[in-house]
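All protein chains but one are shown at their positions in the complex.
Up next, subunit A:
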């Protein structure tokens, strides 16, 4: 085994595999077993003693099995990160940041220099990746090891080529579960948050994109992974459009610094959520009927040709909703999409090319997709599957084009859930900040014109 494979990593090996290790390799116990506690040292999960039991008083971790089984029969092998990087990569990106983006980018760079923990709250569609470039360039120039991690594979796959293009003189290592290529030791790594479980005190700068996305948000193991993978003196940056209350609490407790980018690239505010209460929408749907306001909106869409998305909480409701829409407005042509749909990509493509006027979908289209100039309707917005973050992201699908920077976000629910109210409040807060920023900018440009 090469030493570079172990720098800043914690690799799981059985005694038979652990031969010919480079000198200085540290062997760490893979699990903590005491009479009170059984804990995995890789993912930090505290385990149920009975479930984790193997014969002969051995234990294993059933929480991080997908990365290879951690058990008391194995050990973790580690070499401290030496930052052996011969080159000093340059930023080869030649684009321009807007004034507001520059302000945020500077704050990010400052946070890296101070080795701080920072949260960037930028609205959906603000151009987050480009804002990282000045900070990343500084870190790479100073020989620091950097990782950009995201909970979603598709986000990683989209990020990697953009970073590679921006830093063309270095190689970006990409790590995720479906990756066939072997691990390579590089200064700049793009990976899924799960892969961070394989690192220990490796990164001087760690950036987590879309912190609010599943599975990171609901998974304490991944927070543990971030703490493990970061050097004790490292800088941490969270990027999100919808920070959780836990993150905002850390901001209030001064454990995190924060910067805002409340305006989209076209300088319009986010569309706000309109809630329509309809306690019987589900019962009516079961009978194949739609509630009155929805019928009215559909009639308007049928005449205007405006495209839209309909979100429903359950896969089983997709077909019913489509049938009901079909019956109410036969001229509307649309499709249904869900996560396990084999034709998912082609259907999304058809919507993007405006071959169909609407899609009925579950939360899978909540983030990462852009259909310019659409409206959004959410049925059952008070259902627990729509978290606050999901609702804000869904609202963020609207108004993403310069031609139609506004649009309608209509949510139908049986009640005002707390999640719904929080989503409305978050959008209101961001818009208040955005409005203030717009005012500042207009006075600024007025004074510079004088």
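Quick notes
Note that in this section a contact is a pair of C-beta atoms (placed from the backbone, for glycine too) under 8 Å apart; a residue touches a chain by one contact, two chains touch by 3 or more; residues count from 1.
Rule of thumb we're sticking to: contacts and distances are computed from a predicted model.
When the listed names "Alpha-D-ribose 1-methylphosphonate 5-phosphate C-P lyase", "Putative tricarboxylic transport membrane protein", "ComF family protein" or "ABC3 transporter permease C-terminal domain-containing protein" are checked against UniProt, the chain not shown comes out as "ComF family protein".
In the complete complex, the residue from A:71, A:98 or A:306 that touches the missing chain is A:71. Within the set A:51, A:113, A:277 or A:299, the residue that contacts the chain not displayed is A:51. With the whole complex as reference, residues 14-16, 51, 53-56, 58, 60, 62, 65, 69, 71, 73 of subunit A touch the missing chain.
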